[in-house]
Structure formats: structure tokens, C-alpha cells
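A single protein chain has been removed from this complex, and every other one stays in its place.
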């Protein structure tokens, strides 16, 4: 075990670790504390001693369980600085398991109270509900303003609309871009609704000054440079789960943003990719109670992208509310047949207006206040 | 069917469609030609006539198959400008199927000959083999130069090394970044090996001037803004398949780069995410013959990330060659136990040197020239 | 196209096709009617004529769409006897697509009204709710009778309990088998609750005479011989979705049972296998509205196997009800810590009793009658 190992250049990682806020008087080292190292049979004793003395120099206590020929080390203390990859690669090591979670800022253990995110007059999380609606793509000022008024009248408290559009094909419509953002801000002005829209690249961020919530799409969930940048932007981030991302990976991406100092992250379940092709994706509603247990961040659901079919949006939206979602993000288009993008999964303002009172009733049944503000 | 539909703002998509090169005298319109529209039962006749006249105005011929109550439209002609989403969303439409592929520049139908990519003196594709090797992360000038010399001696013809590192955790080592690139270029100078390294964000591109091949990682395969930018960079791109991406999505990402004018794309299979947890990912070698059939681009394989275990690298590398891969990209580290990143999947220079003659023998058996240059 | 092809030995398939009941006066041939055959470019004309005359001899009308070099055949009529595999394999054929569904008996198009299944005094489907509860394994007469009384008191209207247990390991407890069934029937006698229990093999069926509902487990969903046998057993079948089965495959397995003459099939969503390992499986609640749309059969949900964690059972059970499930099947154990099987996902009678009034409230909100009987 080489001494140079200790100088892993943490200072070079490009982000500053912010001080960890510890809830309810629990100390950090009480939690980040256990790692188990399973050694191969009959390990070389000199190498084992090297490993143990290196671990001790990291301030970690070691408990050795010695079987007839197999040995386990239980590491207790602040193991957050011990790189699991480094230990795993050692000749004498069979397997390493971390018992605690690899994320801290997003971890409910350190921050037991629900995070409540304030967007204009709207609160999200901690019993406050975000009803975000609007078209997939902004197509014209008339269109976005028309839909904005319609969804506001039906009870939406935030407006969504895509200006920069991630599309699988380079030949598909890519969004109205800067011009689209201006139209969205006009709709904000006319309705007073805070706006949510997607960023696809760091270079677009200067255009997002007046945007209220910045969305990061599923395909960019592990665009780590963009995540770091969003850690410094001072705005709430709506972070969509990747198509094949685990709960832990989603929380690690939230951690990237939070590690930069921005604690306003809204997690969004939007369906994962499975072998089933009837729906566009498979909505994983179990994500809601699980993410609520693991993290203090609000969790919202996108039933439009999850199913890809407009007739599935109302039942799955209601189901998401019943499962405890802190909000919904729904694609609403005044004329889905003529939408420039994602028409098949958009619902009309009329269907949306039929859905919103049911959402309120459901929230009331689930024990939340009837009014969302 | 609204007339405004016709003005889908293709001019706004941010990239210019380059002229399509048609191989063997076949015209584009001979190929992009068939789309099938299955109507709902007893469609509204006025709407159906609207649809048909709009389609005709797009220059598309219509063949109607009329059953007792069901109708199918067969569209023949250049349907590439007909947006499948638009048609799908119509009230009277049950389903739309495109018969031809949605990619053109990457499509073997238009470009029957294998694309051969030239990097310095090295050729990739069309029977020419790329043996790319080097450490996951560049750790120091000594390290990268040492490994570079070792892999060159063993037969590698390109050098890999990560300077900007995508890591799941913000607390993991993120690469030596610009400093790392300088070390890599020093290794290039000392060995003469062209170098391959990963870009994570548009803002890093200015540092890549002397880099020979730019790698785009699996998590960025659908970072569409970066893809567009790489379409203008004039350098070969090594494009890794995303963790849950289909063959078609990989080819569409190649199409993004090619639509910008850069035809030098190398496809890379590196394992997909499945339910199996024994290996890091599941290597999909069937991708090689399938991608070769669908596209003229070279296809290489990364056995290191696919398996995540160094002992699986040599057998899976050999297997990839037997399946017709145009190259390999392999993680080699002088001291995997102390690697700062991905140690468990790195092989040593000695193991690499043992593997390379077997690769040559395998290529000879498979009918390619013994020498790779 | 060889004439002998016509004599595919349908008579040998071991099951008799029962007469299809057509709802609302629609005829079968109105629905099973469209298949699309996409030919390769410039097909051999003799072969094409052979194919067309063979198809006509099958009583199928042909509509030909002729492009410059590509041809599509639209087949209209009763295409259910046309084997898609046969056509696909022809030299001149590029691809074949069936437009209608491959299942008939389970198809809502033929049977628009919800199927209601009667089990003793209990009805399932069509607005009637099945609340099935009980232990994973029957461990003793005392245990099953104790749990049966507890779940009945809390509102369950059917009792579950495993006698034949499918276990991944041959060294795990495999169920009390015949002795267990006797204990289950004693609990039925003492409480009056109809009972649901799993069969694993045809040879066990003689023991199921007094069992009310026979369960077919996820791993046996495509045990086709057992499915055929259950088509003749005259009892309701609870058919669990396989770990990686599509909606269509689940419905095809129901079709196997129904094709034998047994129309009493209850579909059960119990989670699918994905890359996520936090939960045992990923519960797919979108299955409820989709299966309701495609089929007239009742759809129930198993939140216990889906999540594998007892604390997730109440929220996901409630969510299933909100999504329109016709019932729930829940593992309840008097002492989960000491359960012989699946303890971590079992809830206690106390937790179950807390959950049932919420289920009733949810059903009331969703517009069903408060009382389930």
C-alpha cells in the first residue's frame, strides 16, 4: 500500500464541498461510519498490515473478524474519504461494501425535515404541491400565452414550455431556442405563473436569467459538468431521472448540484426504460416513497413522458398523487393533433381542467391541505 | 388539418443538412420512401380528405387499402419531411409506421463501402484495426508516458487516457483536466502514438486542438448540443453507446455529428445495463454485425467498461475480434491496485502484451491482414 | 409457396378452440382483419404471385401498394389463420406486421363488458373489489387460522396462503405441501373465507378440489402445459405476470387458459425485473389502465412481492387502488420476524387493519361503492 495513495487530489475536483448541515444534533461521523472489507483467503500478512496501518492513518478504526482461513475487516469512523475503488483493487481484497450511503447533502439522515422550495409565491415539498403544466414545445407567443392562461385557470401554479428541445433525430424540430424563451417569459408576464424550462448546455445558461426553475432532462442527468454549473446558478433545479438510472444515481446527481452550494433540487420520476414497448417508458411510482425515505428533497412525477399516451396521463397523474408525489409536470397543448412535438402524449386544456379537481380531492384524502399555496 | 402545419421551422434547427452522398447511383428518394398510416375505424371523411391533400402537398403519393371498415394509407415518395409524431396525433389515425430507417448519413444503404478513418498513420475500419490502450485516468506525466511506451511496445497503435473524468460521485477524483491533457500530449510526443481522450462539455473543446480522436462517453451519447458541436470540429469522434441505448439511437447520435459535416465517427459498444449485477454492464457483441449491416461506420469494443473485471478483459477482447470488431479500447495501468480510478477493470502492460499476439492470430483467422497498420 | 403449408396440423395442438363470443353484435372477421406485408425491393414476380394466390386461398383479400421499386401488401379478412412466422421467412418478404391483437378470448374488443368473477359470495371485477390477504407460507393450522381471522376482521374477503412454494434454492423451505393445503382448508372452514393458493405442477391439481382460486406464479406464467390444464379445471385462476413479461404475453397466457374453456382469469401485476436493486422488483402500475383497455378481465396487484419491503406495502397498495385495481393480494403474517418465508415483505395484522379503511376511502373517492361485497 503506497504512501502516495494518500494524496488523492481532492482539491482538483472542481467543486468545493460545502459544510454539511447536520440535522437534530447528529454528527456527521456518527453516520458515515461503516465499511466492510472481505479479504481473500490467507492474505499476505505484510500486505494486510500495510493496509491496516494506512487505514488507521485515515482515522478509521478497524475490527478484525478472523475465521479459520477467512478474514473480514469492519471499518468504523469517517470512511467517506476511503476510496472504495482503491481498496477493491488490492491483491488481498475479495470485496468491499460500504454500509452507509455515498450521498450526504441529499440524505435525509442529515436533514430530517422535508426541504421546501420557494418559487415566487409557490412552495414545493413539505406538503406543498406543484402543479406544473404547459406545452412540450413553445411554438409561438400566442400558443404559449393561450395555454398558460388555460392551465392557470384550471389550477396550475407553474408553467412549463420547451425552448431548447432534446430530440433523438437531428432532422426533428429542435425548439425555438432563445426566441422561444422570450415567448415563455411573455406568458409569465401575462399570467404571473413562474416558469420551468429545460437547459441542454452550459452555454445556454445566460438566457435563463428570468427563468424560475431550470429543468435538467433525463438524457442529461449525468452530464456532470452541467450539474456542477447548476450548483452555482442560485435557482431551483428540476432534475429528471435518467432512462436507466437507479435511485442512488439520481441522488448522486442531486448531490453534484448540492455540493456546489445549491440546495434547491426537485427530483422528478419520468419513467424508466424496460422491455415493455406498449408505453414509451415504465413509470416507477415506488420511486416516490423510496426517494422520500432516502432524501429530504421534493419528488414530482411526469406522467406524460412516462406513458407517451395522452389517455394514460390522467389516471397515472392521480395515482402519483395517491403515492405521495409533491407535484406533477404535465404536457398540455391547445391542439395536440398539431403539436410540433410529443402530440400523442399531450392532453388538452379541457382534459386538464377535468383532472385538477380530482387531484385536489385526492390530496385532501391523502391528508394534505386542500389549497396548494 | 391546418395549413400552418406546413411551416415546420426546419430552418431553425440549428444545423444544416449536408448534401446526402448517394452510393452506387441510387437516388435518395428511392429509399426514403414508404410510410404506412393505419386509420381508426370509420374515419371522418372530411378529416381524411384533409390529411390526404396535405400529404399530397408534401409531394407524397398515397395508396389507399380499404377494408370493410378499416383503411390503410401507404405513403410513397420522400417521406423524410413528414413528421411521424404529427400524423400519429391525428384523431383519425390509429398508428403510423415508417418503413425506412430514420438515419441517412450513417446508413449503409447510401454509402455501401466501409468508411475508413485516418488518424495520423493509423487507419480504422474497412479491414484496418485500431488497438487503443492506456490508463483510465492520467495521473502524472511519468505514469502516462510509462504506460504509453509499454502499450506501444505491445502493439497498440493509439493511446487512450482520461483527463476529464465523468464520475458518479462529486466526491470522487474528477481527472487532472487541462493539466492531464498536457501530460497526454507529452506522451504522444514521446511515443508518436495518436491520442484519444474524452470531452465532457463544449467549453472544454478549445483544449482539444492537438488531440487526435475525441471520445464522447456513454452518459453523453444523447448530449445533443455537444453532438452538434462535434459535427463541426473536423476530428474523428469515438462515440460510445449509452447504457440503455438501442442500435438505432446510437446511429441517430452518429447522424447528429455527421449532419454537421463531420463524417469521421467510430461507434463503440461498451456494454448495456441489464438486471445482471455480476458484471458492471452486459457486453452486447451482436452489436458488431448488426451495426456493420446498418451502417458503414467502424465499430470498436471496450471490454474494460463492459465487464468491470480485469480477468474478463482478455477473453472478451478476443471474442470481440472474432465477431468482427474494427478495434478495441482497453484500459491498461502499470499498477491497477493503485489506480486512481477503475483499478478493478484495468489490466497490466504484461497482460496486455500477452493478449496482443492472440488478437493478431484471431484477425488472421478471421481473414484480415496480420499487420494492422 | 408450397401447398402442403396449408395443412398446419391445428387439430394436433392439444386444445380445442372454443367458439368466440362476440360482444355487441360485432363479427369476428370485422376485427381480425389486417396484416401488412412489406416486400423486399424488386421481388421475384413468380414468387409474389404464388404468395398472393396462397393468401387468397386462405380467404384473405389483398391490397397492393406499389412504389417505384417497393411493394406493400395489405391483407384484409380473417388473418388469424395466417402464420406470421411463415410469411416472414419468405425470400421476398422484408417484414410482416399484424395490425390486430393476437388474442381473442381475453380481448375487450370482443367482450366489451368487464368480466365479473364469482368466488363463493365474493365478486371480483366490474366494480367489485377483492381484498386477498394471508401469509406467504402456511406454517401450522394455528398460524393460518389466526391470520385468517385477523385479516377477515380487518376486511379481507379472500384468504391466501402458500402450501407449494417456489423457492430459488433447493435448500430453502419448500412449503408444507398437501399438509399445508389441509390446514388452509381448515382456516376456510373456520372463517368462511374462500381461499387462494398456488399450484406449481399438473400433478398437484388433484389436491386442489376444495380450493376456490388457483394461483399461477410469475415463474410459471409461460408453463404452457399447466396453462392448458387450468383451462379445464373449472375454477378461477389468479395469473401472475412473469418477471420479464410484456402485457401481450400476459394476455396470451390468459388466452391459453380461456382457449381451453375456462374464462375465469384474474390478471395480477406483481412487479417486473429491472436494473433497480433497491426494491425486489419494480411495480408497474400503468399495467392496470392498459390491461383494462386491452382486456375485460379483472386486474389485481401484489404490492408485497413487487417491493419486497413491508414499509412499502401500504403506500403502494393504496396507489394501486387509486389506479383502478380490482383487488389486492397482500402478505400478512402474525409475526413477520419469524416467518418461514418472505418475512421482510409481510405486514402485521395491525398494519393491515390500519390500511383497509384507507382502501375503502380511496375506492369511494374513485367512484366505486364503499362496500366491496
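Note that the chains take the letters A, B and C in the order they are written out, and that residue 1 is the start of every chain.
The rule is simple: a contact is a pair of C-beta atoms (placed from the backbone, for glycine too) under 8 Å apart; a residue touches a chain by one contact, two chains touch by 3 or more.
Everything numeric in this text was worked out from a predicted model, so none of it was measured.
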{"item": "Absent-chain contact - pick from B:205, B:318 or B:353", "value": "B:318"}
{"item": "Omitted-chain contact residue, chosen from B:53, B:66, B:203 or B:361", "value": "B:361"}
{"item": "Residues belonging to chain B that touch the chain removed from view", "value": "244, 246-248, 272, 274-279, 282-286, 288-290, 293, 306-307, 311-312, 315-316, 318-319, 321-324, 361-362, 365"}
{"item": "Interface with the unshown chain - residue positions in chain A", "value": "30, 33-34, 36, 38, 61, 63, 65-70, 72, 74, 76-77, 94-95, 97, 99, 273-275, 277"}
{"item": "Interface with the unshown chain - residue positions in chain C", "value": "2, 4-5, 8-10, 12-15, 17, 80, 83, 85-86, 88-91, 102-103, 164, 166-174, 176-177, 200-204, 219-220, 222-228, 243-244, 249, 252, 255-256, 259-260, 273, 336-344, 346"}
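The criterion applied here is as follows: only the chains that are shown with their structure count from here on.
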{"item": "Intercentroid distance (Cα basis), chain B paired with chain A, Å", "value": "27"}
{"item": "Distance from the mean Cα position of chain C to that of chain B, given in whole angstrom", "value": "40"}
{"item": "Sites on chain A at which at least two other chains make contact", "value": "244"}
